[in-house]
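With one protein chain withheld, the remaining protein chains of the complex are depicted in position.
Entry: chain A
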Amino acid sequence: MMGSENQSSEVSEPTEQMHNLVLHDEHDNDNNDHNGDDPLGIKSYSNYRSAMSTLSDTHHPLADTDPLLSPPSPRRHHFPDTSSYIDPPSYNDAVFSPFNGAASSVDSPSGSSDSPSFSGSRSPTSEYIKITVSNPIKEQENSNSIVPGGNSYVTYLITTRTNVPEFGGNEFGVRRRFRDVVTLSDRLAESYRGFFIPPRPDKSIVESQVMQKQEFVEQRRVALEKYLRRLGAHPVIGKSDEFRVFLQVQGKLPLPTTTDVASRMLDGAARLPKQLMGESVIGPQEVVQPAKGGRDFMRLFKELKQSMANDWGGSKPPVVEEDKEFLEKKERIQELEQQITNASTQAESLVKAQQDMGETMGELGLAFIKLTKFENEEAVMNTQRVRATDMKGLATAAVKASRFYRELNAQTVKHLDTLHEYLGLMLAVHGAFSDRSSALLTVQTLLSELSTLQSRAEKLEAASSRVFGGDKSRMRKLEELQDTIKVTEDAKNVAIREYERIKENNKSELERLDRERRTDFLNMLKGYVVSQVGYAEKIANVWTKVVEDTGGYVKEST
């Protein structure tokens, strides 16, 4: 019964009256709310899920229609979000300086929450990087396709503004397609094992079929922007060659694509070391990756040289101790993930409840507006006009309160979205941990391989020493074996180094996670609390006026 209500019929009639009523109010600045169909924006949050994902980012669905929102402040470097439109809640200005004292690049005029540091700025040297994804265009694959109309795909314009020295430039733009993003993500996963690499947007095969093309493209655009910004915010990955090349190099993306179909399909599936699948020798160059069918080792060599140089002289701590510390941390992370998930779910319900409250308050206001109009039109007695005035007061307050609830909700979504962000990050953490375990597996496999080979060599030596003068073929075998042992020894060493490297990455990343999470969560709490205070005060004011205006009735009745 309730659910089947047709809202627009209730809303469209009194729109005019609402404008008239509302226009005459001093405090009200919603003079040109042209969204005639939906003056309160009641329908705009119908899918709060999308609100959660889109609102916290660039595109505020109400931005075009709600004139309460001033254009985004140019000072904000990351999300051109629309929080600056709140005339600062009175408490804000008095009490708060920007929350993250260090970062001067993000200046929040309203004092509300900054974007989370994983996507925001955190560099003490005021480095910044701003990435925008825009302008999706459908293009044709101009291959020698017999089929006319060939393969079409969408490219996005990716513009970057930065002062990070590694980029050697301030502003540049390229066109990329989603496939390029997948390539970037794969290359990063190979090169930055052990790091918490932000997960890339899904390929969403099903969604791309089911959704409207426009909607899908927009959704993807938003997701890409988020992803690239997160990459940019990572202290290591944001300065990586792969990332730079992706953002800067015109034309075709000069990164090797993943040609191995199997590994592309088994995104993240467990991969067995090659040696267990029957091949004989592992070259040292192969151990820097969890064994898979990849072909490109050029860059791996580079990394290898790099990592060997870095780790040279680094002491290897006793395995057991560190492992224990790591295991504790891992457990803690898992517990944390559970709690964040839970909190995130409840946050969604909270947002929905706030949204509903605002909607119903608005509908109540509208109903009273209709009553006011009715009483005024039909009045034959003065008392009716008096009542109509009282109703108008209530209606105006309800409509205003409804709008405040809606605005508050936009803020809440933005702040509590931090929880969502960290959930996404947990995926990256899992990835980094699995890098570690597969590297360890490689080491262990090699160690056991080595010990097998050595015992074989010993046996051969023992056997051949009994034969005086030596067995030519046995000698040859021994030589070969010793060569193999040498190679395997090298591989083992490299594998160990790789493992150590990954452990270090894990460690530094965990520290960074703890640091940044603390800041981000504190900012989230502050942002949430501040906006709650601000809007509660506004709502209280609105109702206090009605209390004053109707004060006479209470005296009369006692």
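One rule holds in what follows: contacts are C-beta pairs under 8 Å (C-beta built on N, C-alpha and C of every residue); 3 or more make two chains touch, one makes a residue touch a chain; residues count from 1.
Following the convention adopted for this analysis, contacts and distances are computed from a predicted model.
Matching "PX domain-containing protein", "serine C-palmitoyltransferase", "RNA polymerase II C-terminal domain phosphatase-like" or "AP complex subunit sigma" against the UniProt entry of the left-out chain gives the name "PX domain-containing protein". The missing chain, though absent from the display, is touched by one residue of A:Asn342, A:Ser437 or A:Ser455; that residue is A:Asn342.
From the options A:Lys239, A:Lys329, A:Arg456 or A:Lys526, the residue with contact to the unseen chain in the full assembly is A:Lys526.
When the omitted chain is restored, the residue from A:Leu157, A:Leu364 or A:Leu481 that touches it is A:Leu364. Set against the missing chain, the residues A:Pro235, A:Gly393 or A:Gly424 yield one that touches it, A:Gly393. Contact with the undisplayed chain is limited, among A:Gln384, A:Ser434, A:Gln454 or A:Ser508, to A:Gln384. Touching residues on chain A toward the chain that is not drawn are 1-2, 10, 91, 95-96, 99, 332, 335-336, 338-340, 342-343, 345-347, 349-350, 352-354, 356-357, 360-361, 363-364, 367-368, 370-371, 374, 378, 380-381, 383-384, 386-387, 390-391, 393-394, 397, 401, 518-519, 521-522, 525-526, 528-530, 532-533, 536-537, 539-540, 543-544, 546-547, 550-554, 556-558.
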